[in-house]
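Missing here is one protein chain; the remaining ones are kept as they sit in the complex.
Chain nomenclature is as follows: A and B, assigned in order of appearance, with residue numbering initiated at 1 for each chain independently.
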Amino acid sequence: MTTIDLPAGRSERRWPTLNRLVGVGRRSPTATVGFVIVVTFALMAIFAQYITPHDPVEAYPRNILNPPDAQFWLGTDGNGMDIFSRVIYGARYAFAIAVPAVLLSIVIGVPIGLWTGYRGGLFDEGLMRFFDALRVFPSIILALAVVAAAGPSVINVVIVIGLLDSPIFVRVVRAEVLALRSSTMVEAARAAGNPTWRILLVHLLPNAIQGAMAQTAVRAAWAVRISATLAFLGVGIQVPTPEWGVMIRQGAEYMVTGQWWVAIFPGIALVVMVLGLNMLGDGLQDLLNPRRKG
Amino acid sequence: MALLSVEDLETHFVSRNLDNEVLVAHALNGVSFAVDRGQVLGLVGETGAGKSLTAQSVMGLLRPPALRVGGKALFDGTDLFDLPTDTMNAMRGRDIALVVQNPRTSLDPLTRIGDQLVRIQRVHAQISAADARKRAIAMLDAVGIPEPMRRMRAWPHELSGGMAQRVLIAMALINDPKLLIADEPTTGLDVTVQAQILDLLRDLVIDRDMAAIIITHDLGVVAHYCDRVVVMFAGGIVEAGPVGAVFGQPCHPYTRALLAATPERLALGSGRRFGGPPPDLYNLPKGCHYRDRCSNATELCQQTPSFATVASDHDARCHYAASLKDQPL
Partner (left out) sequence: MKVRRFLLRRLIFIVPLLIGIVFFTFMLVRIGGQDPVEMLAGPTATQAHIDLIERELGLDQPLLSQFLIYIGNVFTGNLGDSWISSQPVLDDILRRAPITLELLFWGVGLGALIGIPVGLRVAGRPDSWFDQCARVVSLFGFSIPTYWLGLVMLFVFFYLLGWAPPGIGRIGLVVIPPETITGSYLIDSLLTGDWEAAHSAFSHLVLPVMCIAIISAAPIIKHTRAIALEVYRGDAVRFARASGLPRWVVRRIVMRNSTVPVMTFVGTEITGLVGTTSLIEFVFAWGGLGQYGLNAIISGDFAAVQGYVLFLALFSVIVFLIIDLTVVIIEPRSSEAT
């Protein structure tokens, strides 16, 4: 039992970064797997044109609904487009929507959370009630309604997802600020005559941002999921864009006639990507918030 | 023979940091003491000294990352650490009872206190519900709760802190345990209520010929209510003995510093000793653990001191115990 008292080995000292990664990996295997998945998809997205054997939107009229074979690894869809290439290119759309959407909700949510948390008052109260009221709607219905109203385009989808998700960041940051607002640290800063902006940026932001960061991966997972759902419903990204939701929509009718590959493969890509982000997010929340560790 | 005799108890906290290094905090290193029937033992020391951890280790209530790595706890001759978990669980609340701090949150919030008192009897003994109810009412009466019949139907949240602590004591004593461990039983209570609770505890212990361990950082409590005292520092015992002897002729510098820091003494203006942070349990210094805070540390203190018996049944873990004995505070 006492042999666990290991002395720090030389290798541990020489590779502090690597060692820290190993440590994180050991503490949270889910996060590691999630990280690997997300990186894999990122590489797929970046090098899509080198990996794919076909153009994702080139139709082969003589090869409509081909089952998977040597030429079309994952088969072709109803337009005769190569599903493998389309699935790979789909990663680009996932990142192109998720990354800016999450950035947007951080850019909107964090400052509002800081400000309302620190100031409180009527605006804070009103905003929170407004967010509460939004909660009576399922997020997909809300997103669908807003995108439908705003007009379907990739930019609109990004903006709507970013907007609808910003309350999460407002809440996280606000809660953190509320807890710190009356702490001795902030009292001391105020007593020392620091202006409000300085207290917010120097004293509150660094503490509050950690909670926000822990949310990013999970929110990105949500963004990927909901944008695909919108595309599946025919709102947002349109056919024949190689986006996973669009592809599942295209393949839906073939599921009951046996051409399963059209919808199955983009669906698998979507599930794995979202799963990866969720696993990464789950691990992030554990690591950045030791109280949650089970 | 002592009712409970703890020998060389060692408990560690084992964890890994972000750099994947194994960290071991030596939270208890070789704790030994004994309690007899009819005796009240006081366990004192500053926060983090390992008082509560000692109680939890003995009762088998440790949870990861805390891990008992060595030692014995002989209770009536059997080593508690050798018992299967179910047997140990059956002994808790029947032979060894614990009174915890935070009485209000420790009671099951969704069960009426009468039902809780009945439940704890019926899981430990074959007794009819009606008999258990009668005993519960008698017990509530014994711990000084007015209108015990009516109180049986009370919800925990309806009780004041002092009342809740009395209920907790009633629950601890209702199965006539042989040993009672009270872990800071009076923190968070009014001073007057504190005294009532402790008087009650002491009377009940004497009446029922039990042994009791009171864990506290309040030397006044020890002086008033305990027969023996064990002073803990950094996961080890620094001094142990009868209360009169230890408080009258403290032989360890830490005990002396503690005594000198009581409000009465400070008011008298007697020499204030320098405090300081407790030693790092992850990286305990060699030699005497108190060395860094001790005003009379010397070269010799680089070596680990052993227990020196300064009087019958009075030991101190200091190289200079004998010479400190007769120095005035």
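One rule holds for everything that comes next: contacts are C-beta pairs under 8 Å (C-beta built on N, C-alpha and C of every residue); 3 or more make two chains touch, one makes a residue touch a chain.
Remember, it's a predicted structure, so these values are computed and weren't measured experimentally.
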Legend entry - Selected from B:L4, B:L107, B:V230 or B:C301 as touching the chain missing from the view: B:L107
Inset, instruction - Please pick, from A:V146, A:L178, A:L205 or A:L288, the residue that touches the omitted chain in the full complex. - result: A:V146
Legend entry - Hidden partner chain, touching residue among A:G75, A:P100, A:G211 or A:G267: A:G267
Legend entry - Selected from B:M59, B:L189 or B:L281 as touching the chain missing from the view: B:M59
Inset, instruction - Just the residue numbers, please: which parts of chain A touch the chain that's not shown? - result: 30, 133, 135-141, 144-146, 148-151, 221, 225, 228-229, 232-235, 245, 248, 251-252, 255-258, 260, 263-264, 267, 270-271, 274-275, 278-279, 282, 292, 294
Inset, instruction - Spell out the interface residues on chain B facing the chain that's missing from view. - result: 59, 61, 89-94, 97-98, 100, 102, 105-111, 119-120, 123-124, 155, 157, 168, 171-172
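Here is the rule we go by: only the chains that are shown with their structure count from here on.
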Legend entry - Approximate Å spacing (C-alpha centroids) for the pair chain A, chain B: 50
